[in-house]
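Quick one: structure below, then a few questions.
Excluded from the complex is one protein chain; the other protein chains are retained at their positions.
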Amino acid sequence: MFYVLLFAPLLGFLINGFRFRSTNAKLAGTIASGAILLSFISALFYFGQLIKMPAEARSLSFILFDWIQVGDFSAQMGFTLDPLSMVMTLIITGVGFLIHLFSVGYMDHDERPAKYFAYLNFFVFNMLLLVLGNNLLVMFVGWEGVGLCSYLLIGFWFSDPEKAAAGMKAFITNRIGDAGFLLGIFTIFLTFGTVTFTEIASSVPAEPLTGWTSPITLACLFLFIGAMGKSAQIPLYVWLPDAMAGPTPVSALIHAATMVTAGVYMIIRMNVLFLAAPNAMMIVAIVGALTALMAATIGLAQNDIKKVLAYSTVSQLGYMFLAVGVGAFGAGLAHLMTHAFFKALMFLGSGSVIHAMHEEQDMRKMGGLKKYMPITHATFVCGWLAIIGFPFFSGFFSKDEILWMSFHSPRGHWLLWVVGVIAAMFTAFYMTRLMAMTFWGKSRVPESIHPHESPVTMTIPLIVLGFLSVFAGWLCVPHGLGSVLPGHPHNFLDQWIHPLMGKLEMGHGSLGMEFGLMGVSLVLVFASAFMAYRFYVVDPSLPQKAQARVKGLYDLVANKYWVDEGYFKFIINPLVRLSRHLWADVDVKLIDRATYSISDLFKNAGGGLRMVQSGNMQVYALYILIGVVVSLFFLMAR
Amino acid sequence: MAEVVIFYVFSAVTLFGALGVILHPNPIICALHLVATMCGIAGLFFGLNAPFIAAVQLMVYAGAVMVLFLFVVMIFNLKQEGKHIFSPGQFTNGLKVLFGGMFAGLLLSSILFKINNFGYLTPDKAAPQFEVKNIAKVMFTDYVFSFEILGLLLLVIPIGTVALSRVRGGTHAK
Partner (left out) sequence: MLSNLFSIGIGHYLFVSGALFVMGMLGVLLRKNILVILMSIELMLNAVNVAFVTFAYYLNDVNGAVIVLFVIAIAATEAAVGLALVVLLYKNFKEVNIRFFEHLKG
């Protein structure tokens, strides 16, 4: 049964991979979706089994085979189903199934649907490897595998050079992170002598180690570099916005719901280690908060609907890192889950819009789509309310928990809270702006396009995800909030993964303080959302005026802080120039010449020795004689 | 005294015949010189108290192998080669003579200078060690496997030789 869970997507990949020339999107999609559905059902089965177990013993392990046995080092191809990987598995297979279903409609007119679905299934398989692996090496295999699939799918329409370049950018940026991740694995192996999660967790010292150069801190920082690459944090976030070149369901599955959260998952998985390295956690929290703020500000000025969502994803990932950085692993996982739902929903919604608009992504050419696409609009509203943190929608609970924890946790700081709230304010603004420009207000749709509602295979996933976006938050109601709500709902998610978490004393914050801060953030969010509504619906001329007034600032944000240009100017171009010099001066003039002269030496020597092989048998006999005489000399002289 | 005479006479015949083989321009004469050499060697064997081996030597070499050689030479009707009986190539020939001379010097001088050191080797002239009976006893006990292999070789060689030199269609072809 477990192997069904793990290998069904691989089987789907193989089937679709072998019939990759097929153009039958329905058949390919059915195979792929069926594989994921099978996987999802198995996951549900195991979820039922885990629930039946006592809380402390919830762990099923499956050893496929001994993978590496070298000296002291041993690694198994082993998998663990514990509460944490269970949650991830359910998200991956569940959301993955919905997105596969959506893809059937979305990729209907594509030329290579079988290839697309094969990649998608392979991605799910690798993602399952990543979350189910019981040691860092299996995780790394999955980590690389999802990177590969991400590359393949971003560049799926590779005939467009820009899209192919986006794929390469994602791949290369991820390489930088992966190098860090590998260094982290090496450091952990050197320190603990093992790469298995449970053994690492049990051998971490109980007392946190201060200082920057302790091996645990270094290992955590290296792992975080890996997370930066995969989860698009400053400074390696640049690939994610470009990754929107891929098909929209891919953006929903890989670049919003699952793969980009791998870094968060990894840190939650290694929480015991990170708790022992407060400095590393501080870095994680600061980077997370800054990413949340920076990406949110960039999102304010984007006009491409998918770019806005991409920066929103970067920003929300920043929130997750803020959460895990202050030790609120449960909150981080909660936000991971709710974000997976509402961001997948919004990406699929944007896919539906783009599909309806005939591949038009510029929001300036949309507007007023509400009446053409009622279902898409309704579900999008759910996602919108969830992400801006409207009370009792899913995002509200998780985001509020993160903000409160960043203030209250012993590893937190009030500045982190301030940054988080400002980012939440910007989030409300740009998401409202997106809604306004796309669905509300006057239509700016060109005459030639007639938007229409999407087919039923595309709307069903939207409805299911909309439902989840609204209600999933009740699984993770913050403790303080739960104590006043009717029925006193628990934080189920936090309790569920609690056995896996390291010890961090949270203390009891004052309830008044918690509600005060929540009130402040809510007021700011509402004000910001209202302002956006006024700007983009009530009086569409206002944005122009506002832009003119803060032109410098607007340009800075609209051009994404010139980060890409900076990377080109200060890193990539110097590297290219250096490589060019290395090629022309060192490689051609030095190394090639050396190797050529060596090969010439042998060639000439061979040409000289060729004379010896005259073909004259008597001369050969002479050689024997010479050998005999020389040997005799030696024998007699001895 | 008889052995001294036998040794010198047959040594002279042997070495003279050998010189004739390698120096005479006409292959037929060479072959005849080789016959003389074989006879000389048979005589040396006789002097070494091995009459049976001497007899085998005469029968196999002088009787069989040399006839074979002479037949081949005569079938092809090889003419005298003229002045150039040696391979061309002054440099390589010089090297051949040089190294051949060095080899001969090393070999023969080592024998000559140690010639007195072998005085303790006194053969038992009365011992019948080279009688046919003794040779046969050793050959069919210790060397029986080699003997069988040799028999196989002697079977294979004629077949191979015939296969090599046969003419398609028999002797009456063309």
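Just so it is clear, A and B label the chains in written order, and each chain counts residues from 1 on its own.
We adopt the following convention: a contact is a pair of C-beta atoms (placed from the backbone, for glycine too) under 8 Å apart; a residue touches a chain by one contact, two chains touch by 3 or more.
Being a predicted model, the structure only gives us computed values, none of them experimental.
Participant: Looking at A:Ala548, A:Met617 or A:Ala637, which makes contact with the chain not pictured?
Facilitator: Reading the full complex, the residue touching the unseen chain is A:Met617.
Participant: If the missing chain were put back, which residues of subunit A would it touch?
Facilitator: 610, 612-618, 620-622, 625
Participant: Name every residue on subunit B in touch with the hidden partner chain.
Facilitator: Given the touch definition above, subunit B has residues 3-4, 7, 11, 14-15, 18-19, 21-22, 27, 30-31, 34, 37-38, 41, 44-45, 47-50, 52-53, 56-57, 60-61, 64-65, 68-69, 72-73, 75-76, 78, 81, 84-88, 93, 96-97, 100, 103-104, 107-108, 111-112, 114-116, 118-119, 121, 123-124, 127, 129-130, 134-135, 138-139, 142-143, 146, 150, 153-154, 157-158, 160-161, 164-165 touching the missing chain.
We take it that only the chains that are shown with their structure count from here on.
Participant: Any idea which subunit A residues touch subunit B in the complex?
Facilitator: Residue positions touching the partner: 616, 618-619, 622, 625-626, 628-629, 632-633, 636.
Participant: Can you name the residues of subunit B that touch subunit A in the complex?
Facilitator: Counting only subunit B, the residues touching subunit A are 87, 89, 92, 95-96, 99-100, 102-103, 106-107, 110.
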